[in-house]
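One structure is given below, represented as structure tokens, and several questions about it will come after.
What you see is the complex with one protein chain gone and the rest in place.
Labels run A and B following the written order; every chain starts at residue 1.
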Amino acid sequence: MQSVPTVYYVALSAILFTLGVLGVLLRRNALIIFMSIELMLNSANLVFVAFAREFGQQAGQVFVFFVMTVAAAEVAVGLALIVTIFRAKRSINVDDINQLKG
Amino acid sequence: MPVNVETVIFFLLAAMAIGAAVGLLLSRNAVHSALFLVLNFAVVSVFFLFLAAPFIAMVQVTVYAGAIMVLFLFVIMLLGAELLRGGASGRWHSALAVVLAAGFVGVLGYVAFFSGIAPEALPNVDAGFGGPQLLGMDLFQTYLLPFELTSLLLLVAMIGAVVLTRDARTRSAAGPGARP
Partner (left out) sequence: MPDRLRQYRPLLLPVAGLLAAAALLAVPAVGWAAPAVQEGHGGGGAFFGLMPLLILFPVLGLLINIAWGRRLDEKWVGGIASGAAALSFVIAVLQWVSLRAVGYEAQTVYLADWLAIGELRAPWAFQVDTLSVTMMLVVTGVGTLIHVYAIGYMHEDVRANGDPARFPRFFVYMNLFLAAMLILVSGDNYLTMFVGWEGVGLCSYLLISFWLEKGAGGIGNARAGRKAFVVTRIGDWAMLLAIFLIFWTFGSLNYQEVFGAAASFRLDAQGQWVVTAITLLILMATTGKSAQLPLYVWLPDAMAGPTPVSALIHAATMVTAGIYIIARSNALYALAPFSAGAVAVVGAATAIFAGSIAIAQFDIKKVLAYSTISQLGFMVAAVGLGGYVAGMFHLVTHAFFKALLFLSAGSVIHAVEHGHHHAAAHHTAGGSGPAGDHVPAQAHGGAAGHVDAGKPGQEDHGEHDALDPQDMRNMGGLWNRLPVTKWVYLVGALALAGIVPFSGFWSKDEILHDALGQQNWLVFGLLTVAAFFTAFYMGRQLMMVFAGQPRTEAARHAVESRPLMTIPLIILAALALFGGLFNLPSIAGWTPPGAHALGDWLDHTLGAAPGGEHAGEAAEAAAGAHAGAAQAPELNLMVAGISTVVALGGLGAGAALYRGRPATAGERDPLRGVLGAGFTLIKDKWYGDELSDLLVIRPYNWLAHVSADLIDWRFWHDWFHNTVIGGIFNGFARFSADFLDLGVVDGLISQAPAVLARAVADGFRRFQTGYVRYYALIVFVGVVAVLGYLLFVR
């Protein structure tokens, strides 16, 4: 697959990232917001790997590895938070969660 | 733009990935969203294979598409939160979001295709690039400290998750007031 330029991957990554951002901004379900975040992380990973290939540097892939680990940790804590919030409020609608309103 | 088999395959897969992402975005049912996301991850892992990152591709499939998404599905079903209904958020708010997104993609697209970067074929890489052996060498030599710190982070996250999701009753029983 050497004939596909890196720029294409970057563009694809940008589209996926934007879709993730839209998910965060448009959906009210906390779980879907969370999944959108995962989508954004994943699109960033794609760029990392693409440039690693472009420059022949494995460091990019190592970073992807770390991003995945951190994402795993984030998912564990984030889901725990969602479960706890659901217990307390019987809802995971982020629009119901506005105790920090000034 | 060179048109060949590889490019066609790339565009087909890219369309699948974008389609899966849009599906994630638009599904009413959270379970569907999760399944769309799995599809997206799977496609991206194929891209990883194309980009000479076989190890990362496997990790993507097992950790992301496997473990993490199973966790998501588990939580969705545990909470019974597949279908969420509620008041609509402000119109201008959604419209602004879409406009901004379009702007964002426009900016990046401009950078990608109209800033003078020639879309060239990729250079060759050594055999074994991105394979478990070479990646492992990197991880355990150059990046040993970050690697260990990551393990610590995982441990902390695990403890945090356990503490956060403990039942209120269990929590008070283990608290200072209930100590025998």
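What we mean here is this: a contact is a pair of C-beta atoms (placed from the backbone, for glycine too) under 8 Å apart; a residue touches a chain by one contact, two chains touch by 3 or more.
In this text the structure is predicted, and so the values were computed from the model without any measurement.
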Full-complex contact with the absent chain, from B:42, B:97, B:134 or B:154: B:97
On chain A, what residues meet the omitted chain? 21, 24-25, 28, 33, 94-95, 97-102
Hidden partner chain, residues of chain B it touches: 89, 93, 96-97, 100, 103-104, 107, 110-111
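Rule of thumb we're sticking to: only the chains that are shown with their structure count from here on.
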Residue ranges of chain A in contact with chain B within the complex: 1-12, 14-16, 18-23, 25-29, 31-32, 34-36, 38-39, 42, 45-46, 49-50, 52-54, 56, 58-59, 61-62, 64-66, 68-77, 79-84, 86-87, 92-93, 95-96
Going by the contact rule set out above, which residues of chain B touch chain A in the complex? 2, 4, 6-7, 9-10, 14, 17-18, 21-22, 24-25, 30, 33-34, 37, 40-41, 44, 47-48, 50-53, 55-56, 59-60, 63-64, 67-68, 71-72, 75-76, 78-79, 81, 84, 86-87, 89, 94, 97-98, 101, 104-105, 108-109, 112-113, 117, 119-126, 129-130, 134-135, 138-139, 142-143, 146, 150, 153-154, 156-158, 160-162, 164-165, 168
